[in-house]
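Yeah, one chain of the complex is gone here, protein chain that is, but the others are all in their spots.
Note that the chains take the letters A, B and C in the order they are written out, and that residue 1 is the start of every chain.
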């Protein structure tokens, strides 16, 4: 079967400590339970992958699966355990960008790290899991507990990246490997049964509004502090832009008309030769997915478009993108539970079904906002190397909101701020339109 | 003598129509007078330059002086006259980036346009001036008049660019040419006589505040519409960061400490090998200016630093940059008249003198803000190709405020938004600090 | 244990057909025996490597081990079997550069081919081996037999490349993996026991001389036809340049003196920042080898230097490189048997021992000649895609002679022409000096 599972079984390391994902549990989970679950969930994503699949890197922005496995482990080793479990050199190899704790290995060369082997990385994971779980048996001082929590959230982010990075890698191969078949009940249909939801613009919430996170639950530093903002009158689309709509934009010469584009966007279109979303066939009829090559569903949200493309599409449509404040003020946290998340086993966005209110704010596709990623007023990064987590990226990137079909459901909040460069396309990124109200 | 003036005299074209700059005039100037004055002012900047000096291009972001002369003329030809005065090909050569009126000549190859010659470009200017001034003798329909006004403002922007681009060109030559000697009265002293103003942080204006331009005077579309914004409590530095302060940052290892930098900034530091402001000598004691190489005045504002450097310096200093809303709410338009502008003939920032309130918000150096350049709520670009003026650049750049010693005084407002990429350094860019209030 | 050997055993494919390398045999080997031996020898080189080790690519010029395994197999499938054994897509993946039989997969992206897996590639090898060996049981038509012979020689070339490419990959890792420990008897000593051979120049053979291959044994098309050439009077060094001598060149400022370098070489020194041979430590005392990091033996031949470095060293030494005609006229085929080859298990050059005549022309290090790689008079490439083997590379490269410690002994002839770009360093390349006679 080729996966690493067999290796782990032979090595017999640690895994018994971690209950399988999805196991019933009564009441809110303890930190230890949540730790074990998320660590296990990461491994579950690797089923069916060979050591080679998990070791290659297809572009500087992506990382090998094995590196994700090791890096998330290093995070706990570095910031929770505080003692070196792995060899010294490993710390350098699996540090992503924390310059304060040693010079990281070059990001664009992670695919060259054939050593340590997958088996060694799995053993490293198991050893760190043992130690962290032992720690969690005791009472933890608050800072260390908060680092465990941060590590769990971090683990979930890398679960999503693991999937998007793997998709990009597999897309490079003429063999177009299938990562996993969709569950029979949830397969993305070649053409959605629904006739599609008519695009409508509904009134959004405006005026002086408090934005950002406050309260007991976990949130990243970049979602804080909660603060007042002035939100202009606007209307919000009832669903994301669909493949059919985006195809119309293409057929209308969208990629050949400079007046529709930001100056930097037009330069990128010409430089990179873009004429369709990433992973679409040149005939605009099929797309490569984690379930292999499939027909494009006209009613499903368009996906894998850059900020430049989202902005150009909106201009073509006579609309605009929303600011992240508009988005947040319009989002209903109660909708998270009904979103399409990774747990569904369908790793591709699907069409909205019920035509009630504003749909699909959560799950399916991350939604580009028109907001450059920057600090909230009185933003304070955490003290120490953990403070490098978010703040130092507040330049040149744009905020996306709402999570995707590759996000773990428990990871996303209405205040959650994701961020990528305007030319990035390999995440599950889509378009939510707005207009002035 | 080598300048192009002689050529113009021989050709005897048009110049008599334009009164010399600085001529006394009573009462507010007519549009025609302002047109003539600004067109003349551009030419005055070229005194002492050879045709060769005016034809070379030192990097893709800069343009040859001759190109500035032609491009500003093309702007009036295209948007005011509406008829072709020059040869058809010229329109393509001197269109900067207006994709809707023809495919512009490659921006990074403007230095290869040895034809038309300087003499031909000067004749082209004279011919267009004749036609525009003739037009201004009559009553203009409002849209055309507004395009003349836009063209004058555009002319002024290129006057500043002409100076900064020329400075960059001259800095490439081992001969380090002097563009112009400073007036004897206003020379930047090798070391300022003042002892320097102690850095202090004064209370800024906060709360819900209206931002942007409204009213009868000219403003660019990107300063509009006026709208309410929420400004957080903050304090503002009484003056820009000085050379002495910046030197301390350098000596404290500022360029070698990744924890001080944005991630993109640190990448740029390593890629470009930055270890000091553009134009500083490696000994940190002299700098190249439009007046030749001079000693660095410790008390003058530091200049020619990127956004990345401004941000890193602020972090090192335990402060931050201001948002553009904070800057605008703190700026007093009454201070414009006392600023240090291009008209002084001193093309380099000088030290503040009087220690009263917040100094040097206007003139001396453009001040980087922490605000990514984006549209104000309900922003509408102008209809037609003129709409490409500002809007399509609202991505990836940062706002600077307040004008510089190379700006024409009459060009700047408290709502004025300049914008450059975070790695740009060749404008007169400096640092104004702020702190949370 | 992590190697792929276990996998093969489990899969149980084909291997029994191939006798282990080194098995005693009486009389000259049949084509089938030679085929089986060399195919087996390639696999033997992979002992101890993990699937990940065999899948990564460290630069465009190198290929993953797995790709070498598959490509050499494709060669037999394409040119000997003539029927498709593998899936259609595989042919494209494992075609290196034969444009006439389909568009090859991008050379610099071979590390992204995680599929087919190592196990699949090994099965592919076994299947093709079965078919080729079955074919060899029968009488083959001469052209097909000659393609089997060509495939065996090709297999041997890739055995050497497999080693040099792997060395380059392992050198990128901070972990500096050991590929294999040297046999206890043959270990490269930290410092050679010998005192080193004094460098002397011995008279070479000159005048009109026949160059190139003629006769019944195998030779590549680029060694043919045999033809008269005029060889000038010259003297040849008794041994390759040693590490000690090269270190003296470095300490004498060799890498800082442009007058010693070809113009292109000096440009490369500055561009790439070269200041020592590839794999040497900056302290010039240790080097990375396939046996891990070892002390540099002063008396062993210097290795992993480019043509530019070889040429600069020669100029510094008051000598020059030999032409390939001079080299060939001076080489004694009888010395091949006493050379240091891959079969020794010592994958690194070692010091010459006996001071008699001209030593080490064969084995240890490939010797750069001053001859640009070009066609011999009346050179005819083979008909069909096999004709792309050599001829289309006759531009921009230089000839090297004599084989290395990574070459199979049976592969090298005195007429053998290897060729690489003047900036290449990752092969076992060294320096043989000459002077005018």
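FYI, contacts are C-beta pairs under 8 Å (C-beta built on N, C-alpha and C of every residue); 3 or more make two chains touch, one makes a residue touch a chain.
Just so it is clear, the structure is predicted and the values come from calculations on it, not from any experiment.
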Shown chains that the omitted chain touches within the full complex: B, C
Options C:38, C:95, C:173 or C:370, residue touching the unrepresented chain: C:370
Residue touching the undisplayed chain, where the options are B:119, B:294 or B:435: B:119
Residue numbers in chain C that touch the chain omitted from display: 97, 99-100, 208, 227-230, 232, 258-259, 261-266, 307-308, 311, 370-372, 374-375, 377-378, 388, 392-396, 422, 436
Residues of chain B in contact with the chain not shown: 2, 50-56, 58, 66, 89, 92-93, 105, 109, 111-119, 169, 172-175, 177
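As a working rule, only the chains that are shown with their structure count from here on.
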Touch-based graph of the chains, sorted into line, ring, star, complete or other: line
Far-end chain from chain B, centres as C-alpha averages: C
Chain nearest the overall Cα centroid: A
Cα-centroid distance, chain A relative to chain C, in whole angstrom: 45
Centroid spacing, where centroids are CA-atom means, of chain A and chain B in whole angstrom: 40
Two or more partner chains touched - positions in chain C: none
